[in-house]
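These notes concern the structure reproduced below.
Here is chain A:
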Amino acid sequence: MKTRRITNLLAAAVLAVASGASLAQAKEPIRIGMVTSQSGGFTAQGEDSLRGMQFAVDEANASGGVAGRRIEVQIGDDESTPEGGRRVAEKFARSGYNLLVGPIASSISLALGQNLQRWDALYVSTLSKSDRITGDSCNMRMFQANHSDAMDLAIVQPWLKDNAKEKRFAILANDYIWGRDSAESFTKAAQKLGKEVELSVFAPIGTKDFAPYIAQLKNSGAEAVWVALVGRDLIAFAKQAAEFGLTTSKRIIGHAYIMSFVVKATDSATDGVWGVLNYAPEIDTPRNKALVAAWRKKFGRDPSENEVAGYSGIQVIVQGVEKADSVKPTAVASALSGATLDTVWGPAVMRAEDHQLVKPNYVGRVKRVGGELRPVIETAFEASIATPAPTTCKL
Partner candidate 1 sequence: MTMTYALEAKGLSVRYGGVTANDGVSMRIAPGEIRGLIGPNGAGKSTFIDALSGRRATAAGSVHLAGRDITALGVVERRLLGLSRSFQRTSIFPGMRIGAQMELAASKIPDADADEVMRELGLDRFADRHANEIGYGDQRRLDIALALVGRPSVLLLDEPMAGLSIEESMKLARHLRELARHWGVSVLLVEHDMEVVFGISDSITVLETGKLLAEGAPAEIRAHPKVREAYLGSAA
Partner candidate 2 sequence: MIGLQILNGLVYGSLLMIVASGLVLIYGLRRVVNFAHGSLFMLGAYIAYAAAQQFGFWVGLVAAVSVLAAVGFCLDRFGFRLLQDRDPLTVMLVTFGLLLVFEDVVQSVWGKQSYSLAAPESLAGTVELFGSPFPVYRLVIVAAGLAVAAALVGWLRHSRVGLFIRGASTDPVTTAMQGVNTDRLSGGVVAVGAALAGLAGVVSGPFLSLSPTMGSDILIDSFVVVVIGGLGSFAGAFVAAMILGQVQALGAVYLPDLAALLPFALMTAVLVWRPSGLSGSRT
């Protein structure tokens, strides 16, 4: 009796698999290699973006695939290092999963970009921000779906001009290339508007106790502080800034600060912090509304910016395959170059000159919405302001 039931079940399963297979056989599946950080310094962001990518894939497969193609994925851990990312990506690409997406650190994205030709692969960057991805390291097979650093900084000056009464600023940034660049750009933007930067302090990456820096910031005459810190440092700073009352005495404006994982990891410490915001659920486009509704149905909450970044990366690949009607990386790449894509930010052009996705950007603030603390958009900047012109890239 029991045996027969199992046999029936098996038969049904075989049938289901067979019919799925016959569908997939119609066209070659889309094979995506998701290379993301499951260990090391970027683990938390990696988990978020992976959830977003997986959601996009499930959504597409549930609706019968993309133009008759199913999506198949491989998921690998880049250990938050370029070496690890390169190893996993090469393995995926060489075994046919040559549409790559996922890394967080820019160094990993750049290491992949270097090898795409050799592996016959294509890569869509979704969480890296380095300008070099669309600058001196750009190439035919690499696409930037994320907001680049240049984009984040491009809106600082227009925002300061119309929205900031403060005259004097201080800067706290991590002591490495990204933090220094951010500080430099902010200083330029402020000075152009006749404002002053009274103090710039740079904390080494991996700083645990920010008290010495907070004391300097508090002691300065600045009315607001521009903060450019990464990951764990940022979380430690956020908590300690609140502890010392810095958050209430000066306006804090963050470069990559007001993100859901930071807000969640610091209780109410980020309440009232301002900053550049790449995504928020209230963005008013049909695609975003649909995403937020579906996400709420599945997870009972709004998607975070990292989750949406992952989601959008898969969207770019999927639309590239649709337009090319091929899964060959070269075909997908030429279809994507210059194409207008349907994104959660509305229609957006994948700029042919440097493969930067041209999209709007926002400044927001952490607020309580329905009892829950989250970043909320305060000012939106349209794509023409938010996306600076191509720089050194020659494609």
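Everything that follows uses one rule, which is that a contact is a pair of C-beta atoms (placed from the backbone, for glycine too) under 8 Å apart; a residue touches a chain by one contact, two chains touch by 3 or more; residues count from 1.
The set was built so that all candidates are chains of the complex that A comes from, given by their letters.
Worth saying up front: this structure is predicted, and the values here are computed from it rather than measured.
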Of the listed candidates 1 or 2, the one touching chain A in this complex: 2
Touching residues on chain A, where the partner in the complex is candidate 2: 38, 40-41, 43-44, 46-48, 175, 201-206, 208-209, 211-213, 215-216, 218-219, 232, 235-236, 239-240, 243-245, 261, 264-267, 269
